[in-house]
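Everything below concerns the one structure shown next.
For this view, one protein chain was removed and the others were kept in their places.
For subunit A:
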Amino acid sequence: MSRKKSTISRRSFLRGAAIAGVGAPALARAGAQDAKGEELATLLDISKCVGCGACVVACGEANESRYPKPEKPFPEMFPPRVKVADWSDDRYVDDRLTPYNWLFVDNITVNHEGTEHEIHMPRRCMHCTNPPCANLCPWGAAAKKDDGAVVIDPDVCLGGSKCKSVCPWDIPQRQTGVGLYLDLLPRFAGNGVMFKCDRCQPRMAEGKLPACIEACPMQVQQIGPRSEIIAKAKALAAEMNGYIYGLEENGGTNTIYVSPVPFEKLEQARAKVAPSAGKKGKGKHASKGKNSGRPNLTQVGSPFEKEDMFAAAVFTAPVAGLAAGAIRLLRKTQSGHGEDS
């Protein structure tokens, strides 16, 4: 499936929806994004998603100017095991995440309680509340913004792909031939830039909604302060007797899905279907497996579960050291006085 092939029909659908006025409520919510000054989260009611792909098209159009423009030929990498990841000739692939596609719709057919469900899930960065990509980035290229969005600075990222390795969903995707590494040690350090959804930071800065939210004719997504979104997600799940994904995963995320089907079942069904994009995993894209670029729906615990304990030790240690030193000094002084007397 390519974006080129599907754009016309999606645009037509979107246009029809706009005429019908179903997109208006989503636009009306734009003004209430950070009323409480807390992180913003998005709620995706996937029972509403019809898989039209309007969000994918809107994402592409809104972010096209920010997509990588690689210089070719690429530097010869050393050692040779470091593979080039080049999506520049496949920029219209839209059934998985790529450096040129930061959002795709995962289509899953699953039987639940005797009913066959066709589930369509817009998938993009989960925007974790305590993001491993930002916490473990050795260079500060990945960071979490005050509004809860997790971003990667393309001018700073060296494309080492650590963010992808530590992300439970393998979300950031690399494009070789762009970025700072070309000016440093192009053969020996770095390999491009990692790209992913940053929840439309340029649009948000202008007070607009992320493109995928604004474009959706079915109002699948809404955005708001995290506490409000969580309350809405729980209410929605109770109403549809449904299930929530994103509240606890990876310690909590700012992307919360509500589904009428258990996510375990969705994952089982999803994992059985090899993506068409998998055929491209021959080294060119350095894919890790058939599902690379297609985030899983497994339960993900917090990778930093023990971090609080270790952090407490780090903060306590210098105080303990100072106290131990002071006690020793005091004893030494006292013993010195004793000798004098």
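By definition in this document, contacts are C-beta pairs under 8 Å (C-beta built on N, C-alpha and C of every residue); 3 or more make two chains touch, one makes a residue touch a chain; residues count from 1.
One rule holds in what follows: contacts and distances are computed from a predicted model.
Asker: Just by its UniProt name, which of "Monosaccharide ABC transporter membrane protein (CUT2 family)", "Elongation factor P", "FeS-binding protein" or "Chemotaxis protein CheW" is the chain not shown in this complex?
Answerer: The UniProt record for the chain left out of view names it "FeS-binding protein".
Asker: Given that one chain is not shown, which residue among A:Gly114, A:Pro138 or A:Gly207 touches it?
Answerer: Answering carefully, the residue with contact to the hidden chain is A:Pro138.
Asker: From the list A:Asn130, A:Gln219 or A:Gln268, which touches the chain that is not on show?
Answerer: Per the contact definition at the top, the residue touching the missing chain is A:Asn130.
Asker: Looking at A:Asn101, A:Ser161 or A:Gln175, which residue reaches the missing chain?
Answerer: Once the missing chain is taken into account, the touching residue is A:Ser161.
Asker: Which parts of subunit A face the unshown chain closely enough to count as touching?
Answerer: Residues touching the hidden chain, for subunit A, are 79, 81-82, 129-130, 134-136, 138-141, 143-144, 146, 151, 153, 156, 160-162, 165-166, 189, 251, 303-304, 306-308, 310-311, 313-326, 328-329.
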